[in-house]
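Structure, as structure tokens:
Every protein chain of the complex appears in place save one, which is left out.
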Amino acid sequence: MTPLAGFLLVAALLFSIGLAGALTRRNAILVLIGIELMLNAANLNLIAFWRYGPHPEALTGMMFAIFSIAVAAAEAAVGLGLVISIHRHTHTTDLDLMNRMKG
Amino acid sequence: MIETCDQIFVLLLHWLESFLPASWQSVAGTVLCAATIVCLFPALFALAVWLERKGLGRMQNRFGPNRVGPFGLLQPIADGIKSLTKEDIVPFSADAALHFLAPVVLVVTVFMGFAVLPMGRNMVLVEMDAGLLFYFAMGASTELAVFMAGWSSRNKYSLLGAMRAIAQMISYEVVLLLSSVVVVMITGSLSLTKIVEAQNHYTWGFPHWYILTPWGLAGFVMYAIAATAETNRSPFDLPEGESELVAGYHTEYSGFKFALFFLGEYVAMFSISGLGTTLFLGGWSAPFSFLTWIPSWIWFFSKLMLSIFVFIWLRGTLPRLRQDQLMNFAWKFVLPMCLLNLFVAGLWRFMGDGWLRWVVCSAILLLAYASIALGEQRRKHVGPRSYRYAE
Partner (left out) sequence: MSLVFYLIAALTVAGGLAAMLLKNTVHCALALTVAFAGLALLYLDLDAQFTGFAQILVYVGAVAILVVFAILLTKGSETPKDGVFSKTWLAGLAVAAAVFAVFAWSILQSVSRLPQAAKVPAVTVQQIGVALIGRYVLPLEIVAVLLTVALIGAVIVAMHEKEGGAQ
């Protein structure tokens, strides 16, 4: 197995773990943690393909990953702000109890 | 002869490495240098503890410790023996794993910062292209250790202290980064060795240190403010103020773990002073061109100890800032000045050599400082004092 395949498998494993967590956990913040894991797995994919791709001197993969880190940080901030705001309203972060728009 | 004195540690390292086969030499050399750093800075920590207690004592018109050894010089050893032999109490409901890991993470991340500081000519542990970024990444990781300490103790005061400490550290980290970015902008590199080499030139005997320029002086002052806040030193030490929060996030720690927190704080002070000297005070370069015969590492450590003395001086002189005053100061005053400093540094670079750029840059910075400071003062309408008595 080539090094590139190794990195891609790790990224795929991290992505599925993040997806499983985002789909199965009750706490809204843990869903956001799962989403952050998925974003990081995609970043790992980008950097792995940048390193073993045909033109690493063009820096495309690395730039993409840097912008992805910035956007993920912004999204985490807004998402967590939303969770805090919802908690203030419904006094819970349990997603199984929040399955209605009313209230 | 001067060269040998200057490079004595490098030559010693090469001589020790020559006993090993070629493939092991670089690894062994790095390990040896790392071991030296891990042994040297705690020794300097002991010296700094003694200096602090004696210095603070004298500033407060009393003797410091003077019982143990001449002038109290063996006091740090006595303190060390006391810390190591105290009972290690872990609260019953505390999170044992996190409670144990918090001081470990703090000390590890603080020591990692030394890997990129150039302590003399050719004396960097790891020569990195993005050295400054690595240093700030390690600094950012210390906040997590503070949170772990505060949360795992299951104590409201610890948690409150940890939250305050993290809020303060995050706010002043932005200031720290922005005031360092000015230096990076002018030098054109994130590598600390290149930053020092750019300051190692002399004109009419005076060095090209960045502190001797208007934007450098402003940047250094803001860096010093941010460094004092990052290491939770007075006047920004509300998170660990003994009179407010017992001991903040390290309330529930005793014995060796408390000693590790103490060590972590002082070594962080050394580390951040080291970075400040590298960025603004010229690192290992001598202050005048006729003094370059003194070895470079002596200059670096002298500047480091001078910065530590200034930290102690600040602690003995200024009163503590309240949490909201601290945060106000960071976001509403220091941060706009940092951004203005970036602009002024750009102006400096593009105005070309001559006396005009000195006048223009100094004028802009002084005007901005005066207007913001006067504006803040005028806004505070302090009425006559009112008293509340218990009825």
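By letter and in written order, the chains are A and B; residue numbering begins at 1 in each of them.
As a working rule, a contact is a pair of C-beta atoms (placed from the backbone, for glycine too) under 8 Å apart; a residue touches a chain by one contact, two chains touch by 3 or more.
Computed from a predicted model, the values in this text were never measured in an experiment.
Counted over the whole complex, the shown chains touched by the missing one are A, B.
Across B:Asp79, B:Glu143 or B:Glu230, the residue that sits in touch with the chain not pictured is B:Glu143. Listed here are the chain A residues that touch the chain not shown: 1-10, 12-27, 29-30, 32-34, 36-37, 40, 43-44, 47-48, 50-54, 56-57, 59, 62-63, 65-67, 69-78, 80-85, 87-88, 93-96. Hidden from this view is one chain, which touches chain B at 98, 128-130, 133-134, 136-141, 143-144, 147-148, 151, 159, 163, 166, 170, 173, 188-191.
Just so it is clear, only the chains that are shown with their structure count from here on.
Mean C-alpha positions place chain A and chain B at a centre distance of 34 Å.
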